[in-house]
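After the structure tokens below, expect a handful of questions from me.
Presenting subunit A:
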Amino acid sequence: MVKVKELTDQEYLYGHKACPGCGLGTIGRLALKILGPRTIVALPASCMSTVTTQYPQMNYSVPSLTMAFAGTGAVLTGMSAGLKAQGITDVHVLGLAGDGGTADIGLQALSGAVERGDDFIYICYDNEAYMNTGVQRSSLTPIGAHTTNSPAGTASFGEKKPKKNLFEIMIAHRIPYAATASSAYPYDFMNKVEKAKGIAGPKFIHIMCPCPTGWGFASDLTVEIRKLAVETGMWYLAEYENGKVKMNLVPKKMKPVEEYLRPQRRFRHLTAENIKLIEEHRDREWRLIREKWLVKL
Partner candidate 1 sequence: MIEVRWHARGGQGGFTAAKLLGLAASVFGNYYAQAFPSFGPERRGAPVLGFTRIDDRPITDHSQVYTCDYVVVLDETLLETVDVTKGLKEGGILLINTKLSPDHFRLPGHFRVITVDASTIAREELGAPIANTAMLGALAAVNDLIGIDSLRRAVDKGMPENLREKNRKAMERTYQVVRGGK
Partner candidate 2 sequence: MSNKARSSQLDFLNGDEAVAYGAKLCRPHVVAVYPITPQTIVVERIAEFVANNLMTCEYIHVESEHSAMCAAMGASLVGARAFTATSSQGLAYMHEMLHYVSGSRFPIVMMNANRTLAAPWNIFGDQRDSLAQRDTGWIQVYVENGQEALDMIIQAYAVAEDDRVYTPVMVNLDGFVNTHTFELVAIPEQKDVDEFLPPFKSKNAIDFNHPRSFCMTAATEWNMEFRYQQQEAMNQAKEVIAEVDRRFGDKFGRYYGGLVEEVRCQDAEVVLIGMGSVAGTSRVVVDKLRDKGWKVGLLKLRFYRPFPIEYFKGLSPKVKAVGIIDRDISFGYEGALASDIKAALTSASAPPKVINFIAGIAGRDITKENIEEMYNKLFNLTQGKEEKELQFIGLRW
């Protein structure tokens, strides 16, 4: 278990240009504190790569690679194979990609890499839209969210499709380790990175990364919003290992989704009826979770 006292004060990601309050800074920092300096980071075209590599300012002090949008999984494969072929060990190959780069354009490369059992850790920091290019919807944009290409309007209440479930897609690959996380629960996240560190083969962590700019909330509410997501059941913390799923935190009493939606401008257009639809969707998802993974409840 990770203890904050033991964590290095060394910052392997520092001085980046992300928006104030953005979650990706915390996620990048904490992951690298656990994995250490012998880590190679692959970043597809995304917020993370754009804000950390503006020649000559390089904010990662570990080797990093800005990768083509669709190829994160494949480049991780190449890296781990290249290291293995040269007998270079004790190096962590880390992919840090956004929701679109992982669940849309990069899903095929990720699926290939996981199916091959290549050795890497893949962290998807999920800000629920293509934020780097100005908030366009991705397959991980939640129902009812306004984005610039799934806008609210007289005939639209924003994004119509529910969030694609990456965690279950990884489970379907029988991946050695997968987890969902949130940096509102930093120790849970760091423990998961710590666990992934010790497992061979592909490891996947899907972490919620609220975006003040794209979701529309004040920069100091990032952590609070993430907490609300978990407390209202709109996001959950779980792990998959050896064929079994373990829920890390199940809210005793689900808060109404409205509490999570209200502070975010992207949901402000929703009517009570829309919110009811989103709440029904949440409840259905949790019934499924209970049936599949929480048999005893």
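The criterion applied here is as follows: a contact is a pair of C-beta atoms (placed from the backbone, for glycine too) under 8 Å apart; a residue touches a chain by one contact, two chains touch by 3 or more; residues count from 1.
How were these candidates chosen? In short, all candidates are chains of the complex that A comes from, given by their letters.
Please read all numbers here as calculations on a predicted model, not as lab measurements.
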Exercise. Okay, in this complex, which of 1 or 2 is up against subunit A?
Worked result: 2
Seminar exercise, completed: Given the complex, residues on subunit A that touch candidate 2 span 37-38, 40, 42, 49-50, 52-56, 58, 60-68, 70-71, 73-86, 88, 91, 108-109, 111-112, 115-116, 118
